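Of the protein chains in this complex, all but one are displayed in their positions.
Our next item is subunit A:
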Amino acid sequence: MTETQNSSSPSRRALIGWGGAGLALGAAAAGGAVAAAKAGNDVDPTAAEAGGAVEFHGAHQAGIATPVQDRLHFAAFDVKTDDRAEFVRMLKDWTEAARRMTAGKAVGEGAYGGLAEAPPDDTGEALGLKPSRLTLTIGFGPSLFERFGLAHRRPEALVDLPQFPGDNLDRTRTGGDLCIQACADDPQVAVHAIRNLARIGFGKVAIRWSQLGFGKTSSTTPDAQTPRNLMGFKDGTRNIAGTETDRLKKFVWVGDGDGPGWMEGGSYLVARRIRMNIETWDRTSLQEQEDVFGRDKGEGAPVGKAKERDKPFLKAMKPDAHVRLAHPDSNGGITILRRGYSFTDGSDGLGRLDAGLFFLAYQRDVRKGFIPLQRRLSAQDALNEYIQHVGSAVFAVPPGVRDKDDWWGRTLFSKEA
């Protein structure tokens, strides 16, 4: 017998100003004119930095071009039901939960104050925390289209990734019918989100694998300091910025005529768990480390240049230097939006750090983005001696949820779509 608590569902959102500048940054950075107009305010990056909420609704899903947060919990799910209506119902429940959580609110009826005999709707560990710029982004894997009679709707651009030389994929960290990328400045907020979505999904979906990440390794806000990966090098110097509307349109967002209409405004995500041979890397001479990347370790300047953002002179780098091989100029202009995170899952039993880069890249077409790029890198990159791709997945990330009546995947699943 417990005392009844009459408190209403708590709102993390209440801790910050809502409807003000805090959410505008996310909306505007998403590049959606619609979203920016709706917020109706000038962008104030400091509010978002302070842990505010990122607008969930918009032409594109948040979590792609919006400023990269510090932490990640990424989860890939298998579908467990054959009932399309049930699956759609779950997507709607997920959307509602995501809408609430990204606004800093608890799921459903909250974490306490409900029926004493039932477990609370929300698990409660995010109570009292700020929204922390939580973004939740959904993606659909190729295998999903083998279900629910969706085969004819699978986009051509959603190809199964080929086997790349040197891949050593762990099946238990690969694939998935769908994924949720949860990014937030507070790891507890990101983990809370995945945990609660997994709970809502039990019976309909089951987590296949998941990955925690920290220390964003790419930035979508170029004026901020470029973060470093676990090899100690600045990563993401020339990444696409959330404000570069033209480049986003050209390289990231699926456009009219790119394929099925349901994907317009969406993007394609490649996720790769890239294990680093940390100990051997750390024993490598500074000269070799810098040669491998083609940039210096301190400033991040390209070989022969003084500043990080100086235009690289690729021919000055070694032919197998990572930056030289990955640069758009070496690849006919291929550009992807990177959003990766460092990870470590402790040590591996041999005393080696189980650590590396959880690579996340968004692009308009995987066939013109990640695949040709990785073909080149896997064949020639000097970095390959120090890394190994151990997990892999690819997802079609649908367009944004437009408003409070819309839901994740509507353009794919609804009858009229």
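Convention: contacts are C-beta pairs under 8 Å (C-beta built on N, C-alpha and C of every residue); 3 or more make two chains touch, one makes a residue touch a chain; residues count from 1.
To be clear about the criterion, contacts and distances are computed from a predicted model.
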{"item": "Per UniProt, the name of the complex member that is left out, chosen from \"Lactate utilization protein\", \"Sugar ABC transporter permease\", \"ATP-binding protein\" or \"Iron uptake system component EfeO\"", "value": "\"Iron uptake system component EfeO\""}
{"item": "Option from A:G114, A:G166, A:G255 or A:P372 whose C-beta touches the chain left out", "value": "A:G114"}
{"item": "Residue of A:G203, A:G304 or A:G333 in touch with the missing chain, whole complex considered", "value": "A:G203"}
{"item": "Where the missing chain touches subunit A, by residue", "value": "1, 3-4, 8-9, 78, 80, 89-90, 93, 96-97, 107-109, 114-119, 121, 199-200, 202-204, 206"}
